[in-house]
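Removed: one protein chain of the complex. Kept in place: all other protein chains.
Letters A and B mark the chains in the order given here, with residues in each chain numbered from 1 onward.
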Amino acid sequence: MKAAILRERSGALLLVSPVLVFMAVFFLWPLWAMVTAAFVDDAVSKVLPRTAASIVSWDGQGIPSGAAHKALVQDLTAATDEQALGEAVRRLNSAASGFRTLLGRTIPAVKAASDPAQVDLLTVDPRWKDTRFWVALKEAMPPYTDRNILAAVDMKRDGSGSIVLEGADASAHRLIMLRTLLVAAMVTIACAAIGLPYAMLAASLTGWKRSVLLLAVVLPLWTSLLVRTAAWFILLQNEGLINRALQAIGLIDSPLPLIFNRLGVVIAMTHVLLPFMVLPIYSVILGIPRNLMSAAQSMGAGPVRAFWRVLLPLSLPGLLSGSLLVFMVAIGYYITPALLGGANDQMISSVIAFYATGTANWGLAGALGLILLVVTTVLYTIYGRFSTSSQVPGA
Amino acid sequence: MRLAKKLTLVGYLTALVAGAAVTSAQARDLTIVSWGGNYQDAQKKIYFEPFAKKTGKPVLDESWDGGIGVIAAKIKAGVPNWDVVQVESEELALGCADGYYEKLDWSKLGGKDAYLPAAVSDCGVGAIVWTTALSYDANRLKEAPQSWADFWDTKKFPGKRGFRRGPKYALEFALMADGVPPVDVYKVLSTPEGIDRAFKKLDELKPNIVWWESGAQPLQLLASGEVVMTTAYNGRISGINKTEGKNFKVVWPGSLYAIDSWVIMKGSPNKDAAMDFIAFANVPENQVKLPEYIAYGLPNKAAAAAVPANLQKDLPTAPENLTGAVPLDADFWIDNIEELNKRFNAWLAK
Partner (left out) sequence: MRPFIQFESVSKAFGSLTVVNSLDLAIEKGEFISLLGPSGSGKTTILMMLAGFERPTQGAIYLDGKRIDHLPPYRRQMGVVFQNYALFPHMSVAENVAFPLEMQRVPRAEITERVERALDMVKLKQLKDRRPSQLSGGQQQRIALTRALVFEPSVILMDEPLGALDKQLREHMQLEIRDLHKRLGLTIVFVTHDQAEALTMSDRIAVFNAGRIEQIDDPEVIYDTPRTRFVAEFIGETNLIEAKVASVDNQVARLSLGAGLSARAHAGNGLSAGQTASFSLRPERIRLGAAPGGSNALDMTITDCIYHGDHMRVQLTRDEFSLVARCERLAGNWAVGAPVVASFDPSDCTVLTQ
């Protein structure tokens, strides 16, 4: 009996296993990779184990004793894996600018020396007298680190190991993160303001008129993002269609600043993301029984009150899921802000892309991604609360 | 029960077969990656297609936007799906130090002496010399700007300025605008005071800057009159003058030139073919054709010398264009890009 149940269970498990494998490969694994990239920090200690052992006892004042120098030289002599060494160098340079060229000069000197024990780092490069490099070295030794996650929110550890804010001149991740949320919110609101009446109109029409409206909103999805962005560039620029037309009819004297500012970004992103708002609202409205509006009217509700009291509240689930979709997608945008925005419209994804592809600093890229994920999750939870309280049971 | 097992088995087998089909494509053709646009179109005509014809094997080409992270990710993934890549000098230095590239066989390239010294490295050979320079539309500006100081002078030349977003180039040009002689730019920039000075100079111009990101943008900005001057890549400028009859001009003094190089990805399954291709692309008779299409300088001395005079004048390697021009210091930027980019973003956000 029990065996039969067990067999049945395992059979069921077997059937859903593709889903589990899919989840693991495409969801859990990348997430895990992001977390490890942000927190695991063994690139340096792996390559420089002797230095790691020796530098632990250093108090962070001046420069460490000769033993540490010797250990470093030994480590560098023994390091044969170019790629592992490269990773260590990148990690160190990210903590102290200049480390790359410093090691770039040191490593060949050490390797070329007939007796590595005789190599004096300070004569190879006087920069070894700089405490900054030794501190970076010491701090790179523990296998786990919080420096990425701290850097992602403009914080760092000072010499004494306590967490401090970075100067406003030095880093602006928080600001860019906030700006990202703000732009996403603006786009969401704009999409809602346009998408809700649009979806209602589409749902109220029939036949070819409805098809045309829906096609008009879905069509942009079939062209590439870059093309759509470029099209907006042509429309919005100073000598673009919109400004020319407005000037031609004499509404304005000088071109309106429609591009290279937030307005341009919001306009273009709203256009690109509108389908994600219209379609959920549209499908929710289609599911609302038509006789509800008739019922409201029969009870004395004019069109406006019937809209406010019946149609709008019933469309709300669509509006909410549309808003969530738009917001989530908007957070990740960076091509459109890069091409149509001004100096202060850069979004967090472009910073993440800079670290990921530009400098291969996957730790910081992962940490920024994690912060973004956490913020999004928090917002999603709030949304969940909000939407279940206003949700129509059974509807 | 049995059915469940069978179904699952069938599912996994299908996935396996599909996966095998995908991975079997690894025995792929030589894949060359460059910067796209009309530059890559030209490369296709003078390098890729003739090489394919010569060897009788197809050549695939892709384009990318740069970034050592992309190279690193491909190497980490195991066998890379790119073979030959054109990289900027920072990517060359970084990737070479980190073991991302194969060492080149210089005997096949005609020896190191055949090239400009800056175009020679263990892992890469220079493909082009290109410049980022002050550019303007001569049809719109009555008086020609001469220098970065003019670029900063919004009284004499009212209007917006185009600038590539990011600290690279912006800081160098700011220092030159502030009176630092071109040869001393990196010396000054290597000190914290020098960086402060550059940012302070950028402060002056900040309200008038339109930031661009991709190489085609500054041309559009100039063409539409959105900006009166911009930084731009010289090849694009002469290209648009030729194709669209524009009268865009480049100010050579104070320009920053750099060398892009061919490299071979470490572990490339087509290593030998890749080496043959790079050799083919550096045969002077082949390389000399490039300036007809796009105004980039040639690092191969023999090829450079063979360029006709009418094309020569637009090249960054022309002696008169080199006066007052500064070579980009790749070492400075690989040391400092992260920190300066962070600071640059913070500065932008202020």
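In this text, contacts are C-beta pairs under 8 Å (C-beta built on N, C-alpha and C of every residue); 3 or more make two chains touch, one makes a residue touch a chain.
No experiment lies behind these values; they were computed from the predicted model shown.
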item: Contact list for the unshown chain, restricted to visible chains; value: A
item: Which of A:Leu122, A:Leu292 or A:Ile382 contacts the chain that the document leaves out; value: A:Leu292
item: Of A:Val119, A:Leu175 or A:Leu314, the residue in touch with the unshown chain; value: A:Leu314
item: Hidden partner interface residues of chain A, rising order; value: 289, 291-292, 294-302, 305-306, 309-310, 313-314, 390, 392-395
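We adopt the following convention: only the chains that are shown with their structure count from here on.
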item: Centre distance in Å when chain A and chain B are each reduced to the mean of their C-alpha atoms; value: 26
item: Chain B residues touching chain A - in the complex, by the definition given at the top; value: 1, 4-5, 7-8, 11-12, 15, 65-73, 75, 94, 97-100, 165, 206, 209-211, 213-214, 217, 220, 224-226, 331, 334-343, 345-350
item: Chain A residues within the chain B interface of the complex; value: 7-8, 11-12, 14-15, 17-18, 81-83, 85-87, 89-90, 93-94, 97-101, 104, 168-173, 175-176, 179, 233, 237-240, 259-260, 338-339, 342-344, 346, 351, 354-362
